[in-house]
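Complex shown without one protein chain; remaining protein chains in place.
When the chains are written out, they are named A, B and C in that same order, and each has its own residue count from 1.
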Amino acid sequence: MIKKVKKDDTVVLIDESYRKIIIDVKSPTDKFKGVGVFNPSDLIGRKYGEQIKIGNKQFWILTPSVQDKLQALKRQAQIILPRDSAHIIMNCSIESGFCVLEAGIGSGSLTIALANAVAPEGKVISYDTRSDFIDHAMKNLKMANLEKYVKTKVKDITKGIDEKELDAIILDIPNPWGAVSYSFKALRVGGYLCTYSPLISQVENTIKEIKKYNFIEVKTLENIQREMIVSEFGTRPSFDMLGHTGYLTFARKVL
Amino acid sequence: MIKKVKKDDTVVLIDESYRKIIIDVKSPTDKFKGVGVFNPSDLIGRKYGEQIKIGNKQFWILTPSVQDKLQALKRQAQIILPRDSAHIIMNCSIESGFCVLEAGIGSGSLTIALANAVAPEGKVISYDTRSDFIDHAMKNLKMANLEKYVKTKVKDITKGIDEKELDAIILDIPNPWGAVSYSFKALRVGGYLCTYSPLISQVENTIKEIKKYNFIEVKTLENIQREMIVSEFGTRPSFDMLGHTGYLTFARKVL
Amino acid sequence: MIKKVKKDDTVVLIDESYRKIIIDVKSPTDKFKGVGVFNPSDLIGRKYGEQIKIGNKQFWILTPSVQDKLQALKRQAQIILPRDSAHIIMNCSIESGFCVLEAGIGSGSLTIALANAVAPEGKVISYDTRSDFIDHAMKNLKMANLEKYVKTKVKDITKGIDEKELDAIILDIPNPWGAVSYSFKALRVGGYLCTYSPLISQVENTIKEIKKYNFIEVKTLENIQREMIVSEFGTRPSFDMLGHTGYLTFARKVL
Partner (left out) sequence: MIKKVKKDDTVVLIDESYRKIIIDVKSPTDKFKGVGVFNPSDLIGRKYGEQIKIGNKQFWILTPSVQDKLQALKRQAQIILPRDSAHIIMNCSIESGFCVLEAGIGSGSLTIALANAVAPEGKVISYDTRSDFIDHAMKNLKMANLEKYVKTKVKDITKGIDEKELDAIILDIPNPWGAVSYSFKALRVGGYLCTYSPLISQVENTIKEIKKYNFIEVKTLENIQREMIVSEFGTRPSFDMLGHTGYLTFARKVL
């Protein structure tokens, strides 16, 4: 079954270094960073999965996966990497239909992963104190075609949470301990709180605050990922490795 | 909003060491490993989130999350841990509504994670050569209330794949290279193949086979997780750490 | 050149699980934990490197290496592992002829490694507040035939250091920050201070104190070691892994 690009499609172009650009076929622009000048409507009728030439580069055309959406995202602030988003979604038991809250929105990286996980019936609410971050992140969510699952608020989560009965709350802010009391109230029974913090002292302050409330299953994890290079010469771990992203702390509300 | 246990509910009981037992309230049995003898219908009317005494132990009552389902699972074979399942779901871009295939089923650990990720409209197809493994795993899926999303086959995946246009295929078998050609055919364009292998030589043989087909974005990852112990005495990494689970290899089909 | 065991030798017996017992051939006892009852003078005339039977077990006879001495050591307290001792010796640039101070002595594990590194002309001075620890450790040093390089003192290093112009000082005590000022005075110019601490807060308190003095090249390292299992079935990292030992902090005195 060969699918072809149609006029209302959004596609991802992947070059031979696996850099990705997500393109709305009916977009009026003809300049795309990393691709060059071309008319996106020229893609109509091309086969999904085939490699095409634009300018002097080859690109595969595919329907965007959530990995593509995360990798094509335009960064403004430091992002939560997909590997950490994966642990957040698993450890918070987030699933289709859930209503989850995050703060702040950053560049929308975690937001995309969460929106993808709660779709098609769920909702992500995202607080950030800076409206420019929200605007930038929502552009990424639009590119990812996930904006309909996200509701944003220019709001400081350490001043309060409006929502109730949330399935999960994820805090990626410098002082997550300031939002623990509000998070406890806003979570449903059995719901999960998660904080993402690069520094040990942030973890310690957060856990000290968490212990004042009826949270169980409190734990802090560090996740390290290393690529293995498999070539004709043999196999070895990659020399390039990110030594640290952030500590993930999880806790679960009971009565 | 206080919810109470009703007669058709399935609940998880969590003891103070965070061991978990999932119980169907209308179950006719009154003996539960790790709990003791009690009548599950006694739970009716108790508040979700409260702690109750059964025998001489305290248990919290909650609605089972996917984490609870994975932790309450009864093991028969070596399982894929939730942390690896999280990476598989993220790197294969699995989402609600997808149709994914796994082989073998093992104890159903990855199956639970996948079923939870594709629900409510998606499907997991699971091959295993041993019907006793399938029977055991399906008991775990019933406990997890996810059996309706899973279809099983007593079948050797290295002999062929019946399905077409699959969104993802995950191989946890000793010789995944034997199923690469069938996987290429059975995947949709843009779909992901993943193999989970503890040994380097398995990875090498698999990648050698993968390179014969039009797969892109081929990569092998090792994921290591360490808990941080945060106590009144101070913070340190846990001394207990699992040095290795399996290497995860990913590849994506193009034309 | 075949060497044979002589009456004044000290040998190591290594069983087939690589457990090690160091034995003085002229020892009057005939009971050895892990070996059983036998007369050590029976070893005289046996070839070094050969495997002999004692009771129902096979043992290789070798001249004890420093690894043997470290592995045969009888533990009383938590020990500094050889891998960490290796980093301490390298990062403190300890060499033959140096005079180094450690506190506390523990079971004498680091003491053995240091004595071996400074021999034959150097000296290790070891403080501990508990004379029973010193007695136990010195038994291990006697077994290792390294006691002549070690001088002990029942003394709290956070109350002062008697020595001057030390090449290195290694602190394995709960409150190393309490000995930083004395260490600065007792080190020669260019000499190294090292602290071994399991907890982050210990590292932070120590570095805060170190920064009050003219120390340069201040750094904190975490060293993780994993064994690779290479067998006929293939190669993989070991599942068994120690997640943490201690953080090593280093600093170097200038004027």
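Operating definition for what follows: a residue touches a chain if its C-beta (ideal position, glycine included) is under 8 Å from a C-beta of that chain, and two chains touch if they have at least 3 such contacts.
As the structure is a prediction and not an experimental result, all values here were calculated from the model.
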Q: Kindly state which of the options C:21, C:54, C:86 or C:242 is in contact with the chain not pictured.
A: C:86
Q) Looking at the whole complex, which of C:27, C:51 or C:131 touches the chain that is not displayed? A) C:51
Q. In the complete complex, which positions of subunit C touch the hidden chain?
A. 1, 3, 14, 18, 47-51, 60, 62-63, 65-68, 82-83, 85-87, 89-91, 93, 95-97, 113, 116-117, 119-120, 164-165, 188-190, 192, 200, 203-204, 207, 214, 216-217, 219-228, 230, 235, 237, 247, 253-255
Q) What residue numbers in subunit A mark contact with the hidden partner chain? A) 198-202, 222, 226-227, 233-244
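One rule holds in what follows: only the chains that are shown with their structure count from here on.
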Q. Roughly how far is subunit A from subunit B, going centre to centre by Cα mean, in whole Å?
A. 22
Q: Averaged over CA atoms, how far is the centre of subunit B from the centre of subunit C? Could you give it in whole Å?
A: 45
**Q.** Multi-partner residues of subunit C (at least 2 other chains)
**A.** 200
